[in-house]
Every structure is written in C-alpha cells, then in structure tokens.
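Quick one: structure below, then a few questions.
In this view, the complex is presented without one of its protein chains, the others remaining in place.
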Amino acid sequence: MPAIEIKGLTKEYRTGFWKSRTKLALNSLNLQVESGEVFGLLGPNGAGKTTTLKILFRLVFPTSGAARILGRELNDTAMHQRVGYLPEQPYFYDHLTPEELLNYTGRLFRLSKDGLRHRVNDLLARLQLAESRHVPLRRFSKGMLQRVGIAQALINDPEVVFLDEPMTGLDPIGRHEVRDLVLQLREERKTVFFSTHILSDAETLCDRIAILNKGQLEGCGELHDILSLGVSATEVILESPTEAVLNEVRPLVSSMVRTGDRVRLEIREEANTEQVLAKAFQGKAKVVSLNPVKMSLEDYFLSKVKTNPRDLNNRSS
Amino acid sequence: MTAQAQDREPGGGDQARRGSRAEIPGPEHEMPDHNARLRTLGFGHRALLGSIIVGALLALYPLQRSIDRYAESAPQRREELAFLPSEAKIAHLSGGYAGLLAAIYWTRSVQYYGRHRIARAKEFPLLGTLLDITTSLDPRLIIAYRFGSLFLAGRPPEGAGDPQRAIYLLQRGIVNNPDYWRMWQDLGFIYYWDMKDYPRAARAFQTGSERPGAMPWMRVLAASVAAQGGEFQTSRLLWTEIAHTAGNDQMRRSAELHLAALDAQETLRKLDGLLADYKQKEGHEAHSWQDLVAAGYLRGIPLDPSGEPFTLGPDGKVTLSLLSRIDLNLVQ
Partner (left out) sequence: MGRVVTIALGAFRESVRERVLYNLIVFAFLMIGAAILMGSISVGVERIILVNLGLAAISVFGLLIAIFIGIGLVSKEIDRRTIYNILSKPVARAQFILGKYAGLLLTLFVNTAIMTAGFYIALAIQERGLETSDLNLLVAIYFIVLELVIVVGIAIFFSCLSSSILSAVFTLCLFVIGNFSSDIRAFGQGSGSPLLEKITAFLYYVLPHFGDFNVIDQVAHGVRIPGFLVAANTLYALLYVAVLLSGAILVFEEREF
C-alpha cells in the first residue's frame, strides 16, 4: 500500500475584485509515494507545493481530485494520528515555551502523559532545544523555530512525515542537522515527503522526486534515473601528461583544460574513452580519475521548468 | 549505460520495499475520483447543526413571549412608573447603568445645593432639573426625593424656596415607591410648614399613617394638625419627631435648629405677653429684665435656647441677643 496517493488533484482559486478570474494553483496532480521513501517535491516558488500539502492537511479544499494517506481518506482522524506536518514558515503561540508547545501538541494527539513526557524530552534533546526548553518562543531565532517546528511534527512518532521547506532559515549547521534527521527517519522506516526549492538538499536526501511548476507536474521519477538520464560525457583527469599524449588524444576529446599539472579531458562519445585511455597508458601518463559527468539535478530541473514538456516519458533533455 | 543495474545512490535500501516507477502510477486500490473534497463534517453533522440553529431560533419566540407576559404582570414594571418624558429617555438609554448615573446625578444635586448654600445664594435654578433627572434615572432612590424636597422647599438661602416643586417631586416619589410611608410625612411637612396649608397637611399625615409600617405618631400629627394647625405645640411635635427619626446628622441638626427657633419664638411671644402685663399693671414700661424680676414676673434673666440672654430694647421690644445662635428666619 502506498503511503501517499494523489490523483487528479486540482485547485482553482477565484481572484480579482469580483472573484471573476480564476487562478489554477494545481492542475490535475498525480503522485504516489511508497512507504519508507524519502520523496522530494521540487519546484520554484508559487509552483503549488504548499497548496498540495495544505490540501492533504485539510487547510484548503481542492476543486476536484482524490488523495489518500496510508490508504485512508483525508478526513480520517485516526490516520492523522499517525502523520506529522511541518507547515511552511511555522508560526507558533509565542507566549509558550518549546516544552509547553510540545506538550500542547501532544495533548491534541491524545498521547498518554508518560509517553508524552518521554517524547518531549527525547525530541528536545534530539533537536538541540534542551537548553532553551523554558524560553518563550517569541525570543527564538528563525532557525530555532524551525527546529521546534520539526519537533512538533514528530511528537506523535508519525509513520509519514510531511515537511514544507524544512531547511528555510537554517544556517549550514542547522541544515546539516536536518539532513541527518531525515536520514535518521529513513533508517526508522518512516516515509518522508518534503517540499523544497533547494535542489542540493533533494539531491542528497531523496529517493524519488517530482517537479512541480505552475501547478503542473513536469517530471517525476527516481533520482538516480533522472540523474542518469543525461550522462553526457566522461571525465578523465591526467597528471603531468606529455605533450605527445595530449596531441594524440586531442581529436578524441571535446574539451581539454589544464590546471597546474593536471589536465581534465571531457569525452563525449563512449567509444572514444577506451581509445583515450589506451593512448594515455601507452604514453605513460598518470590517470588520476575517471568519472561519468552526470547531468546535475539543476540541469534537469531547469530543463523541465523552462520548456514545459507535456509528455512525462519524454527522455530528451 | 543502463539505469537498472546501477548501485542505487543515495537510495541503498530494500528494493522490494520500493518500486521503481518513473511514470504516472495507475489507479490502484480503487481510489474514487473525487474524495479529497471531504470536509470533517459530513452531511449528517451539518444537518444536525442546521436543525439546531433553526430549532433554537424558533424556540426563542415562545420563550420571549412568556418572559414578556411574566414581566408585565409583575407589580413594578418600569413603564408604569411615573416619568418625566425627556428624562425618561436618559434613563432608558443608560440601560443597566441607570442606577449608577442616578447616583452620580444625586451627587451633583447635593454638590450644587451645597455650593449655592455656602454662597448664600438667593436662587437655585438648576436644582429642580437635577433632581428630576436623578429620580428619573432611578425612581427608587428614596433619598433623592426626601432630601431633594427639603432642598427645594426651604426658603433661600436654606433652599430653593420652591415648595410646589418639592411637592411634585414627592408625589412622583410616592407613585414610584407606594409602600414608603415616610414620603407622606415629608409631604405633610411641606404642606404644613412651607405652604401653611393645614387641611392638606393633615390629609397627607393621615394617608401616610395608613401605610404599612407607619409610626403611630403620624396619626397623632394628623389629628393635631387638623385641630390646631399652626399652633406652637403641633409644630413642636412635628419637629421633634423629625429630630428623633432623622436618618443622619444633617437632618437631625436641622431639626434641632428649627426646634430651637420655635422655642425661641414661643419664648419671645411669652415675654412680649409678660411685658404687656407689666405695663398694664405697673403703668409704665419695663426698662430692663431686673424690673421684671423685681416685680416677680421672672425668676432670672431669660435665656434663649442657645444660652444667650434676650435683649430688651429701649423701644420696649424683646429681641434676640446679637450673640444668639438662633436663626428666627427658620420659623418665619
């Protein structure tokens, strides 16, 4: 059973002075996330990522479509007991301390008193909030608030965790911590669904991603598959090669760049790689590294967002 | 380079757990096409809330009617009470806070009276209006009627010198507080003392004496006034009762002053009589109190109730000493 199923989800907003114009925030979104996956919903600002999450959490009602979490309807209270959510830019009751907020949230989940106490202590420690557990939230920095947000998303030990832009406002240390946390959640066999516009985060964490642009799903798939979609070249780095070797390989490579005593060769055709290597060995040149040059996620992203291909299975880059 | 055979980075997990799908997932588990619109409240709950709204609103009608009917049958409905029209609006607009405003206006009335009294003013133009507002705001503020009528009835500078208005005030007070017999007493007093209308005074005392809880002397007063209105004894009785039953010091003091003035006046009358006798018997006028003492008409120098001796003037008339603290204006 997939953890999250979204089918044909559409959201139309009425805007304008007389509510006569409509704006399509989501256009027939189809997604499925399996249990235990880390799924990234990518997209530029305004793509509809937050709208999707809000619909899943009944803050916004879709114009049409269907969705299920853990096989249950969205208005199933028992299902929501097993699910956690970090909203975009969390705002909390700032007269509360993190401990009080977590207790309050836990009580909304009807967690038992003892269980709750353990969870609160555990989360405060895990998210480095233990020292400020008695400080009112109004005195927290943005990064600390983000951590509090993650803590309250995990208070009920959910099976599926939804994080809307979890890295916002975090410094590199904070982002590292969140990354570790997500990985930890994956270790615990939890499903993590997060939305972001920071591609590097998705690259390091996700199993699968989807790209959303202007309410439209532009691409979806395993990260690995996507990144290997455009293995465009192979990179060979030689150390102190002789001029003779360089001359021999020049016609086979598409670019040659010297940095100090290292030369980086980029080879387009697969067949040429073998020849280049052979010539390098013959010329006693030292091969320092041999790597495929993968298309980065950014390249893929930009290609999808800029050109808007309709056909998802279109593998042209 | 094929996709499937690669090491799954950053994947690295159980493949059986995760499918490898890059295409749109087909319909599984038969998810209906449009279920995401479901709200928390189903149709049944909404119908329930709707019926609560309609039912409760409908129930308000009979409930309100029964409240209105009950209140109309109650003895002291506001609308039946005697109001002056414009002041009634003030009372109504103040809603539940009318009593507080009444207290404020009463305070203003007292201060107004006090200021004018200290300045020995001849006129108290606003006093009547202030008292009307006060009693319209709170028709049950007894003290406003009682003191107010005193302030209004007394002759300047004691009061506004408008006993008729005082009577109107008390009459309203009686309508609004029919069980409070003391206002009949006050009414009778004003008729007696300020208007010198003895028949009306007697009637007021009589009616008052029939109210529940009225003191017995009300009937005595009624009888006395009827028989001997204006007589010294009657007046003395009246002021004595007031002095005894006064609710506070000011009233008692005022009554005592009036009594003293009455006694002084009576004594003056008696002294005049003695002087007349002396002249008749002795053939000439007395020149000093000694003459009277020597002739046996008096035992000593006559003192007024404030302890000062009466003065026998060269014209043969008796007056109060200049040092006397009696104010005969009280009894003129």
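Chains: A and B, in written order; residue numbering restarts at 1 for each.
The working rule: a contact is a pair of C-beta atoms (placed from the backbone, for glycine too) under 8 Å apart; a residue touches a chain by one contact, two chains touch by 3 or more.
Worth saying up front: this structure is predicted, and the values here are computed from it rather than measured.
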(request) Just list which of the chains on display the missing one touches. (result) A, B
(request) Please pick, from B:Ser66, B:Gln164, B:Ser288 or B:Asn329, the residue that touches the omitted chain in the full complex. (result) B:Ser66
(message) Can you say which of A:Leu59, A:Val257 or A:Leu302 touches the chain missing from this structure?
(response) A:Leu59
(message) Using the touch definition from the top, which of B:Arg46, B:Arg115 or B:His287 touches the missing chain?
(response) B:Arg46
(message) Touching the absent chain: which residues on chain A qualify?
(response) 54, 57-61, 77-78, 80-81, 85, 87, 89-93, 95, 104-105, 107-110, 152
(request) Name every residue on chain B in touch with the hidden partner chain. (result) 39-41, 45-46, 49-50, 52-53, 56-57, 59-61, 63-64, 66-67, 70-71, 74, 76, 92, 95-100, 102-103, 106-107, 110-111, 138, 140-141, 143, 147, 247-248, 250
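As a convention for this text, only the chains that are shown with their structure count from here on.
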(request) Could you please specify the touching residues of chain B with respect to chain A in the complex? (result) 1, 3, 6, 8-11, 13-14, 17-25, 27-29, 31-40
(message) Help me check something: in the complex, which residues belonging to chain A touch chain B?
(response) 1-2, 5, 7-9, 30-32, 34-37, 55, 58, 61-62, 64-68, 71, 73-75, 186, 203-208, 220-226, 228, 231, 292, 312-313
